[in-house]
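Dumping the structure here so I can ask a few things about it.
Note that this complex is displayed minus one protein chain, with the remaining chains in position.
Up next, chain A:
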Amino acid sequence: MLEEIKYQKLKDIIKIYLPEDVTVADVEQNSHFMNDLNINSANLVDIVLDVEDAFDIRLENDDMDQMQTVNDAMAIIDTKLKSK
């Protein structure tokens, strides 16, 4: 899967969880989900589930703990896709 497509897919997932004062244009590769994008910590759980569905992968508890930024998410998705 092309990096661009992957990134777009991830942004589409994140989009719905953004609070009113953050737009999708604010999402960057190194954005921290909670600190930069102000995403509610409870919703990180939902982002993980959406990522699992969109990429047909399964994230373990450790993966979830490490997924702090958009880049983290991209890296985890890559690893999981390669080991499929």
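The rule is simple: contacts are C-beta pairs under 8 Å (C-beta built on N, C-alpha and C of every residue); 3 or more make two chains touch, one makes a residue touch a chain; residues count from 1.
Basically, contacts and distances are computed from a predicted model.
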item: Per UniProt, the name of the complex member that is left out, chosen from "ABC-2 type transport system ATP-binding protein", "ABC transporter permease", "Na+/H+ antiporter subunit C" or "3-oxoacyl-[acyl-carrier-protein] synthase 1"; value: "3-oxoacyl-[acyl-carrier-protein] synthase 1"
item: Chain A residues that touch the omitted chain in the full complex; value: 16-17, 42-43, 45-46, 49
